[in-house]
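Here the complex is missing a single protein chain, while all its other protein chains stay put.
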Amino acid sequence: MRFIFKTSYDQDIVLAKHGGHVFWYSVLGLFLLAAPWIFGEYWLAQLTFVLIYSIVGLGLMLLAGYTGLPSIGHGAFLGVGAYTQAVLSNAGWPFPLSMAAAALITALVGAIVGLPALRVRGLYLAVATLAFGFIVQEAFARWESVTGGNAGISVMAPHIMGWKLASPVAFYFLCLVLTVASTLLIVNLLRTPTGRAFVAIRDSEISAQSMGINLAHFKTLAFSISAALTGLAGALYAHKLQFISPEQFDIVMSIDLLLMAIIGGLGSVHGAFLGAIFLISMPQMIALAKDYLPQALAQANGLQAVIYGLVVIAFIMFEPLGIYGRWVKVRTYLQTVPLYRKGTFTRQKTFQKSDRLK
Amino acid sequence: MSDVLLSARDLSVSFGGLVAVNKVSFQVQRGEVFTLIGPNGAGKTTVFNLISRFYKPTSGEIDYAGESLIRKAAHEIAALGIARTFQNIELFENATVLANLLVGRHIRRGIGFWRSALFTGRARAGEIGARAKVEEVIDLLELQHHRDSLVAGLPYGVRKVVELARALCMEPKLLLLDEPSSGLNVEETDDMAFWIQDIKNELGITVLMVEHDMALVSRVSDRVLAMNQGEVLAMGSPQEVQAHPAVIEAYLGAVEDVALLRRSVS
Amino acid sequence: MQVAQLILSGVAQGCIYGLVALGFVLIYKATETVSFAQGEFMMLGAFCGLALIVGLGFPFWLALLGSTAAVALLGIALERIVIRPVLGQPVFAIFMLTLGLGYVLRGLITMVPYWGIETHALPVPYKGQVWNLAGLHMSAEQGVVIAVTAGLCALLYVMFRYSRIGIAMQAASQNQLAAYYMGIPVKSLNGLVWGLAAAVAAVAGMLLAPMTFIHANMGYIGLKAFPAAIVGGFTSLPGAIVGGVTIGVVESLSGFYLPVGFKDIAAYIVVLIMLMIRPNGLFGEKLRKKV
Partner (left out) sequence: MRTHLFNNCLSSMRWSLIALLAVGASMAQAQVQGITDTEIVIGAVLDLSGPLAIAGGPQRDGMIFATEEINNAGGIHGRKIRLILEDSGYDTKKGILITQKLLSQDKVFALVNTFGSAIVQATQPVAIEHGIPFLFPSAASNITYLPFHPLKFGLFATSNDHMRVVVDYAYGKLGKRRFGILYQDDETGQSALRAAEDQLKAHGLTLVERTSYKRGDTNFSAQVSRLKAANADIVVVGHSIREGASVAIETKAHGWPVDMMVPWGTVNAVITLGGPAVEGLYGATQFAVQPQTTAFKAFNERFKARFGHGGIQDYGTYGYTAMMLFAEGAKNAGRNLTPQSLSQGLEKIKNFKTTIEGPLITYGPGNHASPADAYIMQVRAGRWVQIAGPIAYENMAK
């Protein structure tokens, strides 16, 4: 068990709460910096995807996890970012500019999609974002003059003043830098009034209002930030895949992103990363597992979907706080053993919160 | 004391034909504790919701410190210095007590999105300032050892106090308390009474409250307004109002509330 | 004439949406959760019927009953095993849970060698017949869909109106806690509701199968049932059907008169408009939280 004696308010404000944090995060940092020389090309690519999805995860975490506004439309946000990036960088924009544009445009779209959130919430909002997702995907397919329609467009490597980040390693570091930046943005928001306003809205709109929180403003803000991050991730995604087409940003993508946040652990920044790691590594694990499974089972097509589904169900049933929630418990256990009290984490059953009542 | 802080004139609101509040007028003096009593469904909470602008009055006026509240949006009320608590607690369940109280400082945050995002020096300073203020309230209401615990895990009594604390963190001029003692046991009710007096005397905050527990009411209130079915029955000192025939009649009308009138129920 | 023809086929398609939406509404009214798995229940219903007809040589109507019953049981079982333990968690979490359920069900079907990934036609007695009423062509499939849907609605209405269990369900859907205090076994009722919703979905599957085909992904039609349910107001049973039919007709008309592509997003445009102007839908009730 670790006891921390607080002597100044700063200790609650700084990000690294104690030496342990400092140590482990430095280790992680060094590992990430060394990764290109540790991993082969393939695994580096996977790691890059993890970073990209983490950025989406952060955005989704802010929206669904902290502000309590579910979205089944983030696939479309990813698409908006990806297409903006593809079009602009193919048009010769240097990548810092085009990525900023991607984030900005997606943020604007996000603000628009946020409009229903000012009137409806919960399920209704989810369906609204779902509908929006379909419409945007259709727009990608129809607006051929810009998006190349269903044919899709290939994306050239990010470039600035003639210098191309063609190599996977260079691109990996680009993703790393942007991921770190996005993370800092989120944690900063969360330890300041803005972040607390989001949480307030999530837990009780009515009293948030009586605290002087302008719902319209902060909901729109949440949507914009979330969309901006997703758009930025989309820009990276476009470069990573080098080819984008409308059907990549469909409902399935949106759902995957949402599940990523859920599995990672809604309402925790770590969750965004853990979820991304899960989303990327799960298919790999299944691929590996296939070698040990009986042929008939291994060859079956649905296997992946089944395992995926089961994992989701298991998490929501037994670990609503996601991977991070589980980790916290394990850690506490290790710290407190042998003093660990059984039922430290048992949640008291609450009555079903009505979603119809606004 | 002729200094009016809040005044309602001919306040009426009806939901689909049902008249919840009907031509209610009253004035709250600066620095007093003004209490609304009455049987369930008398429209007391509705009056609160009218003041916090959750509802829009069908007719009538509410003036606060000289300006009309009618034209304000719900989230603009707080900035005027009006804080409130809720009948069935409305805390931010999945946040720590500390976080809840810090939300109370929202109107005084003084930094926008970008300063927050970059956590500039001013943001840090703001945080420390807010924290200092919050700690004062924590000391006042003796919440020290709940500081870092999640609201969801706290017993009802403590939540009630946390909600009061959150309201105080707003440094309001007018504090609306909706049934501060409901669900509290005798000791807790006693503390509550003590704190309400402190809030009035030490902090100089005007209190407008809805309360059933007549013991508490008579102990802290300067003036009482009795309502029934959306209408004003009587107004005056606690004793006068309790003695008022119309009031007694109204309570006898609703049997279970007679109990509330006679003894304080937890 | 042309318009009438389009509307007719729109209605037929809309009934399918409506039936799936009906499942959403039933579950939502009772448990305030949304089952994303409705589409998959529909798919299972179709496959189950196929198995009964092709495999065991059942006659169609018997197979219809059989698969409906089977899927209903599955629904009840799933509610007991998966949903009940998590009631009380945020609605949203349960929504995601049913999403996972959908993955599993779809995956399990596709895991059936050959059978699972192939597309099948459901042999039905009325296959290929075309009725010609006053110049309007209506395939028997469409006719049956409309007829059965109507019948089903009547049945549900009677049940909710008169049978004790129906009334109990209504009570529970109004206020779970109160109903519980009144001695209504809310939990087992929830189970029944899930069974009922699954059954309705199964029927929808059996009706849709002859018009389209049976395949693992046919459940995606459930995505269009969401708009249907919203348009009808998520808390109204008749609303679900009306919403479904509305969507169906709008689709059919936009498919004919509007340029390519609009047919596919018509449903979503409609629902967005509805959310903007009337969030509670055509028949939804408006409730206000008491503070």
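Descriptive notes on the structure:
The chains carry the letters A, B and C, assigned in the order they are written, with residues numbered from 1 in each.
Methods note: contacts are C-beta pairs under 8 Å (C-beta built on N, C-alpha and C of every residue); 3 or more make two chains touch, one makes a residue touch a chain.
Computed from a predicted model, the values in this text were never measured in an experiment.
The shown chains contacted by the absent chain are A, C, with contact judged over the whole complex.
Residue A:G152 is the one among A:G57, A:G81, A:G152 or A:G264 that touches the chain not shown.
Among A:V187, A:I206 or A:L241, the one in contact with the hidden chain is A:L241. In the complete assembly, the contact with the undisplayed chain comes from C:M218, out of C:L26, C:I184, C:M218 or C:V231. Listed here are the subunit A residues that touch the chain not shown: 36, 40-42, 45, 141, 149-152, 154, 163, 165-170, 173-174, 241-243, 245, 247-248, 252-253, 283, 301-302.
Looking at subunit C, the residues touching the absent chain are 2, 5-6, 9, 13, 110, 114, 117-121, 127-128, 130, 132, 137-139, 141-142, 208, 211-213, 215, 217-218, 220-221, 251-256, 260-261, 263-264.
Criterion: only the chains that are shown with their structure count from here on.
Chain centres were defined as the mean of their Cα atoms; on that basis the chain farthest from subunit B turns out to be C.
The distance from the centre of subunit A to the centre of subunit B, with each centre set as the mean of the Cα atoms, comes to 40 Å.
Among the residues of subunit C, those touching two or more other chains are numbered 291. Contact of a single residue of subunit B with at least two other chains is seen at positions 54, 86, 90.
Those residues of subunit C that touch subunit A in the complex are listed here as 28, 31-32, 34, 82, 85-97, 99-111, 113, 116-117, 176-177, 216, 223, 226-227, 230, 234-235, 261, 264-265, 267-269, 271-272, 275-276, 279, 287-289, 291. Every residue of subunit A that touches subunit B in the complex is listed here, in rising order: 9-10, 12-13, 185, 188-189, 191-197, 199-200, 202-204, 206-215, 221, 267, 348, 350.
On the subunit A side of its complex with subunit C, the touching residues are 64, 70, 115-116, 119-120, 122-124, 126-128, 130-132, 134-135, 138, 141-142, 206, 251, 255, 258-259, 262, 296-297, 300-313, 316-317, 320, 349-358.
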